[in-house]
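The complex is shown incomplete by one protein chain, all other protein chains being positioned as in the whole.
After this line comes chain A, so read on.
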Amino acid sequence: MTDNNHDIEQPEGRVPKRVIGTPSPATGTSVLGGDERPGDRGVPGVVPQSEETARKGERIAAFCFLLTLLGGIAFIVSYVVFQVGDIDSARTSNVALGGSLALALLSMAAGMVVWVRLVMPKYNMVQERHTMASDGQTREYVTETFKHGVDESGFVKRPLLRRTLLLAAAPLGLVPLVVLRDLGPRYSDFPEKLRHTVWGEKTKNGKPRRLVVEGTGAPIRAADFNSPGGILSVVPEGYEHDLNALAKATLILLKFRPEELKSGTNLNWTHDGIVAYSKICTHVGCPAALYEQTTHHILCPCHQSTFDAADGAKVIFGPAARPLPQLPIAVDEEGFLVATADFAVPPGPSFWERGDAEATVRENGGHA
């Protein structure tokens, strides 16, 4: 049924207008030109539905439309009956409204498909593409109109108007470029902002910044964090709710038996078996804090990077390329844990200007 109709003579090279859903002229079964034949019956290529099928389809489609009617009424009724106010009633209302609307729309769609498939006659059709270009006469007319408009407006004859208009448009063209600035920090600041966290800043009174418990904001006495196998999620004092700062500065604090720590951990940066690592995975920056106290694995839930917390958080599995940076910690005169310096290497995922920060640290003997 996909005979092409190139063989058919087209008058004046023009393709006859076609209505979507009508048979191809190739089959000669146009349902528009009813004057040349008595009806659809017996036309080659058109398969009418048997009356039995059509009646069945009619019944199914009508049933679907009745379901739509019920669904629509149910929606209005649910809107009135199920008032919202708390989570429980919002849930009931959501389910009732969504369910009734889905029933209504789905059954209407199903009814229409059944209508098309079981009631309407079947045939294959070919729809020709028409040429994209307009004919010569139209093009000429458009060109003339355009030229006429240019003459009348004086765009060429009156340069003052033309030039001030162009000048006026110039800043508008720059607007999108200016707005791009909001996409991130100024480019020159960008690498430096990623390199440093608030752990390196002094507090207002000039003392080292304390580590506080995430959630309660309480400072941590080293003597209290004394159960080996312990873990705490830790944030910098004064930045407990500053999400921009926390995105780089959040820590996990782990407590080990001293004999468990291996050579990868910088012991000068620990206090009595307490080690602080960046919580931000060095792969793409998910919070890596699934800690197993038996194996000392820190697992990142996003891509299964696994770090050995007892050995400087070196990578033992997964796509992360670098260990989690260790934060130098100590205790202040009151016995609370404090940060003595910023991370020696930038925490979190890689960035273009990062370079091999770890190598620099090694060359400088453990200092940034």
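One rule holds in what follows: contacts are C-beta pairs under 8 Å (C-beta built on N, C-alpha and C of every residue); 3 or more make two chains touch, one makes a residue touch a chain; residues count from 1.
By definition in this document, contacts and distances are computed from a predicted model.
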Consult the UniProt record of the chain that does not appear here and report its protein name from "Cytochrome bc1 complex cytochrome c subunit", "Transport permease protein", "ABC transporter ATP-binding protein" or "Ring-1,2-phenylacetyl-CoA epoxidase subunit PaaC". "Cytochrome bc1 complex cytochrome c subunit"
Just one of A:Pro159, A:Pro228 or A:Pro258 touches the chain that is missing; which is it? A:Pro228
In the whole complex, not just what's shown, which of A:Arg55, A:Lys122 or A:His303 touches the removed chain? A:Lys122
Among A:Gly215, A:Pro258 or A:Gly355, contact with the omitted chain is made only by A:Gly215
Chain A positions in touch with the non-displayed chain are 47, 87-88, 90-91, 94-95, 98, 113, 117, 122, 213-216, 220-221, 224-233, 254-255, 287, 289-295, 297, 299, 301, 304, 306, 317
